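On to chain A.
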Amino acid sequence: MGGAALIEIRGVRKSFAGQARALDGVSLTVRENEFFTLLGPSGCGKTTLLRIVAGFERPDSGEVLLAGKDICPLPPNLRPVNTVFQNYALFPHLTVLENVAFGLEMRGAKREDAKTQARQMLETTMLGEFGARLPSQLSGGQQQRVALARALACKPRVLLLDEPLSALDLKLRRTMRAELKRVQRETQITFIFVTHDQEEALAMSDRVAVMNEGRVRQIGEPAEIYDAPGDRFVAGFIGETNFLPGEITGCENGFLRVLLGGGATVAVAAGNGEKSGAVTVAIRPERAALHSPADTAANAENIVTGEVRDIVYLGGTTRYDVVLPDGAALSVSESNESGGGNYAARFARGEKVCASLPRDSLRALER
Partner candidate 1 sequence: MTESRFINFALPPWLSAGPAMAVLLFFLAAPLCIVAAYSLMEADPHGGVRAAFSSEAYVRFLFERDWDGNLALDGSYAAIFARSFLLAAAATALCLLAAFPAAYCIAGQPPERRGLLLLLITIPFWANLLVRTYCWVLILRDSGLANTWLSALGVIASPLPLMYTDGAILAGLAYSYLPFMALPIYAALEKTDWRLMEAARDLYAGWWQTLFRIAVPLARGGIAAGCIMVFIPSLGAFIAPDLLGGGRKLMIGSLIQLQFSSSRNWPFGSAAAFVLLAAVLLVLWLWLRRGGAQKAQW
Partner candidate 2 sequence: MKHRKLLAFAVTAAALAAAPAGAEGKLYLYNWTDYTAPGLIEKFEKETGVEVVLDTYDSNETLLAKLKSGGGGYDIVVPSHNFVPILLEEGLLQEIGADKMPGFSNISKAWRSPPWDPGNRYTVPWQLGSTSFTVDTGAYAGDINTYKILFEPPAELQGQIGMFNSPDEVISMALTYLGFPLCNENSAQMKEVRDLLVAQKPHVKVYNSDGIKDRLVSGEVLAHMNWNGYSIRARDEKPSLHYAYPKEGVITWVDNLAVPKDAKNPENAKRFIAFFLRPENAAAQSNFAGYDSGNAEAAAHLDADKKSAPELSTPAGAKLVFSSSCSQQAIALQDKVWTEIKK
């Protein structure tokens, strides 16, 4: 994606009276024509950061550059930035057409020209027939599309989306994801998307910034974030992860040797994580594989043993909850390949199993 930097956020801090610091020195860069996502649990500061970019809040310190120019002193109406609000914030007293034409008109377009452009905008978003209605007469999904059309009508440099899909039901949310992505590709407008839904973030984004407690924990492409989480928080927040406590005992050929609590020693890809001392070894459930103790020779190096505590059938996959000798829990997810209604679990509850942990899938993280 190597586009030029469009938005540069440098050391932004913000706190609200009587509350913990909302933003504690956030720096990041959003590139031109990028679908950039701010991901984090509620209260992590992602919405505050978005509001600072939009101009609704002023940072206590730090700066926000848009195409190299500090926009912090500008009020919202002077920033070439538009927002899709969480609950859409459509003007209830204006028709759909008037809502979409509002920004154009405020920017000085003649009322008739604004209406014409707005009408075209509605046509392209398949809302043409709803122009004369009031927002309250539309369904949630339609309101969502109006909010998007209204924000895009002004052709902003950056479009900010504040959890725009959270009010929709699951099915509609999936459809809208695809549509948002399509719109972003076609309009070539930079999107900054705020969400707490990691699936959404992974599915849509070019890059994701994971935030927690007012700080950015990791920035990267979805696969990078998923496969190479930089810390325990990121690993835990995105997808499911097993955390196994251990101790680094050495390092050879770019692999760390880690002694797990249960007595087994595993090799772990060194990456940019911890290099010594007490660590947590992380592995995704679908990256581990279970074997019966009989056939372990193939990968003798990274083997742990344990006992199946629980089996959960999830349709496409089956999850085995395994307890290791030191009491640590290890979830292993296997895809169910056998169709035709003759599914049977490979292992039984209480059965002794071996789990192989491929060394490239393991990460050693700070405890």
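Annotations for the structure displayed:
By our rule, contacts are C-beta pairs under 8 Å (C-beta built on N, C-alpha and C of every residue); 3 or more make two chains touch, one makes a residue touch a chain; residues count from 1.
The candidate set was assembled so that all candidates are chains of the complex that A comes from, given by their letters.
Computed from a predicted structure; not experimentally measured.
Candidate 1 is the one, among 1 or 2, that touches chain A in this complex. Looking at the complex, you find that chain A touches candidate 1 at residues 54-56, 75-78, 81-83, 85, 87, 89-93, 102-103, 106-107, 134, 136, 150-151, 154.
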